[in-house]
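Heads up, one of the protein chains got dropped from this complex, but the rest are sitting where they should.
Note that the chains are named A and B in the order they appear, and that numbering of residues resets to 1 at the start of each chain.
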């Protein structure tokens, strides 16, 4: 059993500062979800200052969405500095497999930076285990996300290769480290109608990892379960006229209001 | 008569992937409205990867808001690649007329890329027909938007010059191709109190054009009418304490919930 309640409690109590080098589509959502969970965000991607910002932070997220050649060197500099300082680093390989720029950046980052956690959809994670692969955009395609077994295999393979905890999110989420795996079945398909739920989860993951040192696997499982439970809470609130606008706002509401007890009670997971 | 219901139905059914090279003010809103209408977004503007991303997409939007010299070359590369592949390309000339950088980029794009559709306000569209012109910011000024006849003339002129379907949005929206024009009188002034409604409509336009190949004029009319109808639905929901925050959220809700029947029933338009 994983003590989800304690994991979330530590985030709220320790209020980690999370440095995000991230995309411009969901950068505001990532900042807001970090504030909602009790952490603090700092977003900066200029290569000139990322090391200083990483040094005053408790964790680092490297997210490859809207990747710019200009900011890639800063990802390496920040990642290495965070490694030196022992801060957890989370990789969100948005769109890996969809372009050479992204796939190459992701693979090179895996070579040079030690990640505490990697979170992506099945296509992205497979692109990292298999090298470049065709992918339809940044959403995993339907066929992939329903194939939990493939996802589990990819997660375990990437975890073995990198030493990171790997989370593959989809209809069922799979979290694996070299030894264990956990299937989380929280969440709601409506979350896929809101941009940035994956990016937001990666940011949450960094906050959970920073607040729970030495328990990266458990922390990632707790972050994934928390996001899923909040998606369910948000969906349950939707009224007759509500749609994706309300879903987005309710999701933030749910993260800011989620109690340790609710997370413990509503998390649905299975260890393997 | 335009079969609006079929146009929207095709977007929901075919779920086109829309590549956006767009501004950073409304990039999140554009991603969310594409998800809301049933399409999928992918946003990237680095010149190194735009051609690959365009190649896996079904349509391209080039939006000149927050224009950077750095990303301009990618607009040409992506636009030409999309032309080769036969994907519809939509231009949103945000702020054309307001700076040389934007006006020049827009005019050069018109020379080198074939657009399926161009959507802007009256000032922006006039800047493209007349070359550079003074403009007050990115909002059309009041005097312009009420002058439907001027807008119709500008739309027809730009359509004739470029071969694109041209949509000039304002109090009354005008859509023109070389032969026909359509006036749409849906929408609500409160939409102007939310940033990005123009950008969002341009993204919608690309989704409608991609899902309805060979019917660009009808598709653009349907996108414009859909946005207007959703603005009315959103406005009708506003309660006593609601303002522009709610308007923004309700607009996304409306797009995600809009049925083909509602669009057919509530679209108010006139062919000329």
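Here, contacts are C-beta pairs under 8 Å (C-beta built on N, C-alpha and C of every residue); 3 or more make two chains touch, one makes a residue touch a chain.
Just so it is clear, the model here is predicted, and its values are computed rather than measured.
Within the set B:95, B:170, B:198 or B:231, the residue that contacts the chain not displayed is B:95. Interface note: of A:76, A:115, A:217 or A:250, the residue touching the hidden chain in the full complex is A:250. When the full complex is taken into account, the listed residue touching the unshown chain is A:53, out of A:8, A:53, A:75 or A:109. In the full complex, the hidden chain is touched by subunit B at residues 23-26, 28-29, 65-70, 95, 98-102, 134-139, 192-196, 241-246, 248-249. The missing chain lies against subunit A, touching residues 17, 24, 27-28, 31-32, 35-36, 40-46, 48-49, 52-53, 56-57, 70, 233, 237, 248-257.
Basically, only the chains that are shown with their structure count from here on.
Relative orientation of subunit A and subunit B, expressed as the C-alpha superposition rotation angle, is 120° to the nearest 5.
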